[in-house]
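Once you've had a glance at the structure underneath, I'll fire off some questions.
A protein chain is absent from this complex, but the other protein chains hold their places.
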Amino acid sequence: MTRISPIRLDDFRGTNPMNKTLLLGAATALTFLAMPASAQDSGGGVPADSVFVFNTLLFLIGGFLVMWMAAGFAMLEAGLVRSKNVSMQCTKNIALFSLAGIMFTLVGYNVLYPGDGNWLYEGWVGNPSVKDIKLLDEAGNPTVAAGDGYSSGSDFFFQLMFCAATASIVSGTLAERIKLWPFLIFTAILTGLIYPIVASWQWGGGVLSAAGFSDFAGSTLVHSTGGWAALAGAILLGARRGKFRDGQVHPMPGSSMPLATLGTFILWLGWFGFNGGSQLALGSIADADAVSQIFANTNIAASGGALAAMVLTQLLYGKVDLTMVLNGALAGLVSITAEPLAPTMIEAMLIGAIGGVIVVFAVPLLDKMRIDDVVGAIPVHLLAGIWGTIAVAFNTQTEISEGVARTMSEQVMVQLYGIGLVGLFTFAVSFMLFLILKLFVGIRVSEEDEYIGLDAAEIGIEAYPEFGKGSQSL
Amino acid sequence: MTRISPIRLDDFRGTNPMNKTLLLGAATALTFLAMPASAQDSGGGVPADSVFVFNTLLFLIGGFLVMWMAAGFAMLEAGLVRSKNVSMQCTKNIALFSLAGIMFTLVGYNVLYPGDGNWLYEGWVGNPSVKDIKLLDEAGNPTVAAGDGYSSGSDFFFQLMFCAATASIVSGTLAERIKLWPFLIFTAILTGLIYPIVASWQWGGGVLSAAGFSDFAGSTLVHSTGGWAALAGAILLGARRGKFRDGQVHPMPGSSMPLATLGTFILWLGWFGFNGGSQLALGSIADADAVSQIFANTNIAASGGALAAMVLTQLLYGKVDLTMVLNGALAGLVSITAEPLAPTMIEAMLIGAIGGVIVVFAVPLLDKMRIDDVVGAIPVHLLAGIWGTIAVAFNTQTEISEGVARTMSEQVMVQLYGIGLVGLFTFAVSFMLFLILKLFVGIRVSEEDEYIGLDAAEIGIEAYPEFGKGSQSL
Amino acid sequence: MTRISPIRLDDFRGTNPMNKTLLLGAATALTFLAMPASAQDSGGGVPADSVFVFNTLLFLIGGFLVMWMAAGFAMLEAGLVRSKNVSMQCTKNIALFSLAGIMFTLVGYNVLYPGDGNWLYEGWVGNPSVKDIKLLDEAGNPTVAAGDGYSSGSDFFFQLMFCAATASIVSGTLAERIKLWPFLIFTAILTGLIYPIVASWQWGGGVLSAAGFSDFAGSTLVHSTGGWAALAGAILLGARRGKFRDGQVHPMPGSSMPLATLGTFILWLGWFGFNGGSQLALGSIADADAVSQIFANTNIAASGGALAAMVLTQLLYGKVDLTMVLNGALAGLVSITAEPLAPTMIEAMLIGAIGGVIVVFAVPLLDKMRIDDVVGAIPVHLLAGIWGTIAVAFNTQTEISEGVARTMSEQVMVQLYGIGLVGLFTFAVSFMLFLILKLFVGIRVSEEDEYIGLDAAEIGIEAYPEFGKGSQSL
Amino acid sequence: MKLIIAIIKPFKLEEVREALTKIGVQGLVVTEGKGFGRQSGHTEIYRGAEYAVTFVPKLKLELVVQDTLVGPATEAIATAAKTGRIGDGKIFVLPVDSAMRIRTAESGEDAL
Amino acid sequence: MKLIIAIIKPFKLEEVREALTKIGVQGLVVTEGKGFGRQSGHTEIYRGAEYAVTFVPKLKLELVVQDTLVGPATEAIATAAKTGRIGDGKIFVLPVDSAMRIRTAESGEDAL
Partner (left out) sequence: MKLIIAIIKPFKLEEVREALTKIGVQGLVVTEGKGFGRQSGHTEIYRGAEYAVTFVPKLKLELVVQDTLVGPATEAIATAAKTGRIGDGKIFVLPVDSAMRIRTAESGEDAL
């Protein structure tokens, strides 16, 4: 396993130091790369304008698929919380998605893609500014040239959805006890600054990109980032009352398994956009092949994760645990996200399966540590995200942008460096932020409110007024 | 704000008087326009056949996304009615979508697109006839030339979904009390004639198009049309028994907030097809940029609407109202539908936010007027639709097809003319139709049937037989 | 009705005997066909590389839409079983989809597409081997040439989803009584061998293809295959306890009509991918027209099926039966699947409507035969599948790959031959397999387990713990 | 003290509660139940097969009242719950030995 | 008149109802309940952690019958509800002071 894959596509999601002047957004450099293989040679190749349309279309399709993941998170979480907190969980999910859309526009996008010379601290923090897109001038002509290889609005749309996904991860872990507005304040900062800063280190051409870190679609940058923030919040919030009583774990079964299953299927579907779209280009045979490979790998990684969790829970507990199977599928997806292109399908299946195994062991482990993660987001997004990021190294020996070839163990170190940097920063900042919120606003609902449920306490809308203890049930 | 945008794309959704011979469907003229920018120049441009495929693909993707909105309406409505009417609401939604598919084929499409010389009354009513598509001849060759710029079947598919959406709007308002079959009779006429006639005035090159009216994807033509029909029905049907008792409003909480949330997310996703597909072309850099801008604007308008409703209900009632947030997101989407391309993202956000504000004030206002709109379709689709249609004028000073430039206030007048014309016609015809149905068939279920619920009374299928008062709950 | 359509596209989904050397996957030969019409001629046509990208994109979009059908089956079945079996039904659906993904990779794909010389028994059984996809070499170059016309990974992805759909069909019929693991063992063999063998007869260039059988997207190869397997299982399993008591049918109403409705809408959406993607090519005007026609026909066939079932249940029972309307829509879709391209829209509507009629009569008929099909999969997939396959002959008089023209009645015979062959093989093998499982492992849960529900008995996860009899309902 | 058990049609709950409040009843508890009686159920058709729904949704009210209130309470319920149609329900009165308010440990009629 | 309260296993409802109908019982009301008794609950595992389900689903039947029917009704219930396995349930008989049919204001045994 010491193959050399010369130029990794994801390295070009962000800045390519040699071509800074070209950098206008996430995918610019990539297109630059893709072109020689396709558009520029017209002997049967794809003409430049067609490449532009294909790439844009990939962003748009990928973008709407990832947008759909917002519904997936909402349904998964609505299914895994108790019915007295379901309306609140729906409220948080639609609110965070809306907020992410606005914060990323107002601040985040330009922080993520500082481009050439728009860094506040070179390689570390981009300059916050509004991204107020207007692609066609008054005469209906594009404001940006075809040479960019894709419409920057489509890229924006696509990248926004990643930012929103990061926030969705947090809401699940902290469910059933965090107050609505403090949660939204945190979300605003997460989507406006924390995630964009982290992602800029790699995709914006910052320090991680320079260090040779590799994370194709964001196992670390998106999923672990969400997971670290969730972990910080979970520690500061504390567990739901009654979860850890008398030295024992007291499960609080989710209110609707079909909704949780639906949410998982939605996420699975959306992930084709998440990983496939991260190829950032579709306008050549090589790119079409790459996206196809990614689709196939993404699917089998999820399959591997789900089946691994299924077999393992059967062996461990004598019964299959559906919620673990759902988590396992998602862990498989997170695991393959750092590198969905390079592995063969069998390798992808194994990478995903290990993700599934991680979940089955990590869920009770977190319980033992008295960390209450309502939907399993920490095992799925943080831990499987770390695993997937490390696994990149096993699979490839990358010659990165600086033109340096690495051995597998060298690359493992780089990957660990990236994981550590992202973890440290995200965890520390999130912890401080939650702490400030805790001290000055309060982040946790009162004991009584938690007992009657956040739906009754904070928003006054029952999820199922006619069932169970619902007020309209007589 | 007195910019001149020379040629607005949506003006070409319908007839371009100068190119009548080319008119074969919705997008013909547009493609004609698009071509100079792309296909016809082959110096790096997109070849004509590729343009054809791209445009067709946009219609197909846009079409399946809008089709998906049918599921969104179904889930939203199933979540917002009481459980004793949920099966009926599902039945109505799948039935109306099926019926729309057939009526639009048998009558509607050709009424909507009378093309050159196929008007019954020039500019007002197209000639009804069957659109029995057969695109390939016996030898497998296309029956229509590449010069059309897109496959007419894909255009049909796309336009059909708009027709179905109009009908979906009505079913929510009239829920929980209208009889199934009279509702379906109304739906058949709405989808076969009313909507096609209204839409033909603009997109079929009729009177509104000639007047310089501008409605990119149908804030007025689709959403307000549905809203006016719903209003007429709501007035004639009367409120649900018990809703307005003793001079007070008695809310009847919806049965499932997660389903309502899911429905909203589905609609949000589908709207990318609704607005993005309405660009009607994807085969050039300008078109790809346009569709990208539309996606980005559509998303942030929804975000604005949702957050505005959230903040406002918090301020007004001290609690966030989830159902208002869901309505707010949809109102944001409706508001931006009349012009999703011209605004910058910040402008789009504001347009959407005002839509959200409208909803929060309009819902209790309707209650005060004793108009019982079960799901809030009138505020969302009719009122936000009017707002969005007017907002077009603020944003652009259009030089319309006749080559006339207008000031903002002139354009406001044209927009109001269009809003008024559509409102008058749709409301009057719908009212008469519902009146006839009321007199000759009866449109409202009996008091007892309403009490036991339409599921038990009319279709004998319980939505949740094992929960609440379900017959299988012992 | 004796038209000659010279070359049917679906004949090229599999082997073209004259071009064996080119055969590398499902769509190869098709692309070969498509090229003269588009890519090879560059006078305004689509360049070869663009064709490659278009075709690949069709597979990817089609593939993710069909993947989404897995969620549709899950929701439909979760809605139609009783609440005590809902978690199990969700478990089975996500497990079977995962398993199909792995078995098709490990064995199935290469069995389905033996290509040139990779048959175990020429024309009957392909050689099982792993399909471990790796599309780009170490240098990032495609491992397969552009001449193939599409990325083989995208084709794999698309075909996999058909395999998974076949397995989904079975799970619904056998719900509420079959044990989890034996069901999964069956699924593994169904997706690894049975379905691939059957499909290879036509799409792999085997005996049915040679015989001139015609089944565009798999009314017989996918839907009836699933239906036959379901029938075999239903007979060996026996009915749910209490379903047929005292010589009477005792209905067991499904637990959630909105979920069943959602599932149906999901399937309807996914079917555009199922049928549209089966055109296997998008890179020419003819192909774009074909896909458009297929979308329009597919939609109206579903509409026809739904409305036919609606009207018929109203006439027969005096009440519309929602579950029959849902089944009717699906039966319409299955019916048009064997030939969604050739019919005009009106013909497609009628073909679908007859599918809906079949369902309404077949559901009680199966009850009379004491065959307990929980969700109606046998009427929908097996019977409407047979009808759709026969209907191919009415519509076209095909000149098949051997260059032979047939009369309608000749083609009916060929269609019946295919239906019979697939039925015999699938039913016999499935029956034997279930029998072996019954004898050696047991396939049915105990009476007590069936009474308390599979959720409590086999997986210990309640679907709705807080509603109805749920353990958390106090 | 007596325990009054009233079985009523669900949509009459609000009226009955108001009638009881008016005569001074201070508390009661309601449970959902299914009744079987002269008011028969109905049959439904599901996927072409008929089935009987034997039981009819009812509400069961239970209230303990001092002896002097038994008459008025019974009457109040009977009046408010009556539609005159079959299935209106029943009122039963049972003897009670003792009562206690958990919060204060008051007992007897003070507990009501 | 007596009130018979029977706690039974849910799946026995139909048999019990038929048995009671046969001996002339004309009405009853059923409520869902959870029982605690010798028949213990069970434990489940959810996401790797065990929890006890202490209560077992039961149905509670209540019927007021004239004194002469107490014996037959008790016996009918006991026979129909019996499986012989733990958890079959109990039958309690309580005195009733009065009964009234809301629809007709009939009282006493006529009300049943």
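Read from first to last, the chains carry the letters A, B, C, D and E; within each, the first residue is number 1.
By our rule, contacts are C-beta pairs under 8 Å (C-beta built on N, C-alpha and C of every residue); 3 or more make two chains touch, one makes a residue touch a chain.
What you are looking at is a predicted structure, and each value in this text was computed from that prediction instead of being measured.
Enquirer: Mind giving the shown chains that are in contact with the missing chain?
Expert: Spelled out, the missing chain touches these shown chains: A, B, C, D, E.
Enquirer: For the full complex, which residue in B:176, B:215, B:367 or B:455 touches the chain that was left out?
Expert: B:367
Enquirer: Of the residues E:17, E:47 or E:60, which one touches the chain left out of the display?
Expert: E:60
Enquirer: Touching residues of chain A against the unshown chain: what are they?
Expert: Residues in contact with the chain left out: 451, 460-461, 469, 471, 473-474.
Enquirer: Spell out, residue by residue, where the missing chain touches chain E.
Expert: 2, 5-8, 31-38, 54-55, 58, 60, 74, 77-78, 81-95
Enquirer: Mind pulling the chain B residues that touch the left-out chain?
Expert: 248-251, 253, 316-317, 319, 321, 323-324, 360, 363-364, 367, 376
FYI, only the chains that are shown with their structure count from here on.
Enquirer: Provide the labels of all chains in contact with chain B and in contact with chain E.
Expert: Intersection of chain B and chain E contact lists gives A, C, D.
Enquirer: Going by the touch criterion stated earlier, list every chain that contacts chain A and also contacts chain C.
Expert: Common neighbours, chain A/chain C: B, D, E.
Enquirer: If you tally the C-beta contacts for C-E and for C-D, which one comes out higher?
Expert: Spelling it out, more C-beta pairs touch across C-D than across the other pair.
Enquirer: So how far apart, in whole Å, are chain D and chain E when each is placed at the average of its C-alpha atoms?
Expert: Distance between chain centres: 18 Å.
Enquirer: Can you compute the centre-to-centre distance for chain A and chain B, using the mean CA position of each chain? Integer Å is fine.
Expert: 33
Enquirer: Going through chain B residue by residue, note those that touch at least 2 other chains and give them in order.
Expert: Counting only residues that touch two or more other chains, chain B contributes 47, 50, 57, 61, 256, 262, 460-461, 464, 467-469, 471, 473-474.
Enquirer: Residues of chain E that contact two or more other chains, please.
Expert: 10, 30, 32, 44-46
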